[in-house]
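A protein chain is absent from this complex, but the other protein chains hold their places.
Coming up: subunit A.
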């Protein structure tokens, strides 16, 4: 009755009630926090770093390529604080300057600490506007900020900054013309004078850099340089012996020093150079109040660190050390080092920080790796959940079952032999059990030692993460432990901004065969295809490991499992439209496959039919579709197909009048979204649903005055996508459901070539009061559980949105039909209740993608959200209906059972005695 009195109205009340009744996901209890989930926090690939062990609070200050500024604990590598700054290009960190660590020689060595310079640390970000910020490095807060807006924003893109003697210099190169240098007081942002223009027709993009105060360009066999702070603008030419084979690098810490082909070259006459050194990476630092030049090289898996004094090039024996360096770190480059000054200076307290090609941050101290951070996890591009292998006993049992199955086929189940087999396997089992008990059994395998054994509910899996740098991780999805790491150097994503792929070729179901995963990538060397196959449980290369293909990869598809080794072959369409199958013995299975390609730029789709005849594969183009409009102004911005492992349990939907509306479940349906600017409607977004086997456009819809970011989920017979509405300036979600109608054309096998051509399309749009960053549907083993849509928001939260709320059939006027169907009356705005945030306060910074996978339990779906951080959890959209509550009272129920049984026995006895007595009466 409270509803009547409230001013919100009965309708709201009714819908709220319905919501309460229908919303199946409830928040966690307080004691469940971090019980089912974990988060790992990352920073991104290292850009600039400063170790400072002599501060009252020792710290490692760093900036990364993910626009993050952070401070680490030098002892453990844990994050003391982290600030995730603006996205590129606005947030691009151009300079990180820690007070007392200037490139200028005057205040490098043993410069006084503290903030007499007016700042602790400053950063310069972006180019238009350029933001200069002063930081409190103890707690990670911004203390002051100023910004400048350059006159020519496009020129300022290539601008570089340097700091010298409390003055911040902004250097804008105008290619092949001149350099504009403006000096600002670092803390206030006032200019020290007017912008000076230095004529320099020799500057070219790609070959110039800044070394200290020197602007240096490579010009064939010589270096041309200019001191930007000198009174006279004298151009210095430094000849080189030969044209350098790699890019020139600057050496921070020494003014005008460059690294050319692993050698040091000075363009500064006042700066001495140890020119006889050869090393992959150099660094300048101070040791025992003297300037030293440290250098490090990786030789046969051992990292050798050496150092020389800068003034006389004599070695520093205290700093010399060699460290065993794991292969999966990639090639290291020395980025920063510092030694604790107060001890006697034996070099034991020096900490060296390395950034590696696999985007790890490695700290070396006293001849060993002190800690390492895996920052490539800030760019996860694909994930897979792999079932863990069976325990030994279950494995033998499985084997026996398999043997039986084979027997049934071949021997037509000879009873005697089957019985013998059973007896022998059971005897063997008993023996192994006995041996296990007395401790003489076979030693447990590595995976078993690590606790990697399948649990009864299939919740414990190996999470394989593929990162953009080519590093692959095998992570425990419950504990978050990194079980193995692999690094593939020289791999890259494909054209069309397509990322590398992680493919499961064989699952764990085929015991004793090991599961097999493959990574398909492009070689960074010659842009041909690369295939790397490995065991996802142990992380070891399998089936000859890395395979360099001699063709480019245009499209790939998975084939069905082969008979003999249960491997799903990979069908590859190469750049010249020929088809290949890897592994080769799966080639006959490619017959009758359909492939399609989509060109993002021209928005053209092409369909192919793959034929295997006479031992050769051929492919025939069978259809094409042009979504580009007349002048190909439309570009494909998203392609969304369904999850191939999806099961649809319910074939239809029961309507109010008890008739069934059958779902249009076409596994070959793919959604394409194109976008183009439009004269009349500002920006037009088109959605096409295309059957990629027959090439027919099933449905198309157009949005006016709408623009990306676009995120889409496509599952079962529905589709939901979010976009930004430019007209009303808000994010909206449009949902579509496809139905065949009241009759089903063919309920056993789907054929796209004989499909009902026009499904019924239900559609609706909703307002979502947040910015959507990622969307994904939940998936379960058999598809019985309700589908929810996981929506990642810009603030790092992940909202679990029931499909009931996104349903395009929500009736606008509350009719009885809608109510009987179980549809909630239409409300334009979608609710985002806080208890539906599955990651409560564990926000995922820069959320980019959400991946889902079924667990062994029908009710539960495993979720991993990736971005800068990694968040792994599980959700149960229809609650855990197949699992007892964890606080289930086993003792109480057993007591009740025992009491009831014994009670009934006693009562029976008493009753019989009473009956006997009555009979005697």
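The rule we apply is simple: contacts are C-beta pairs under 8 Å (C-beta built on N, C-alpha and C of every residue); 3 or more make two chains touch, one makes a residue touch a chain; residues count from 1.
One rule holds in what follows: contacts and distances are computed from a predicted model.
> Considering the UniProt annotation of the chain absent from this complex, which name among "U6 snRNA-associated Sm-like protein LSm1", "Ribosome biogenesis regulatory protein", "ER membrane protein complex subunit 10" or "tRNA-splicing endonuclease subunit Sen15" applies?
Going by its UniProt entry, the chain not pictured is "ER membrane protein complex subunit 10".
> In the complete assembly, which of A:496, A:702, A:742 or A:901 touches the absent chain?
Of the listed residues, the one touching the omitted chain is A:702.
> Return the single residue from A:501, A:763 or A:879 that touches the missing chain.
A:763
> Quick one: which of A:366, A:624, A:894 or A:912 touches the chain that's been left out?
Only one listed residue reaches the unshown chain, and that is A:624.
> On subunit A, where is the contact patch with the chain that was removed from view?
9-11, 609, 620-627, 629-630, 634, 684, 686-688, 690, 694-697, 699-704, 725, 732, 734, 745, 751, 753-757, 761, 763-767, 812-813, 826-829
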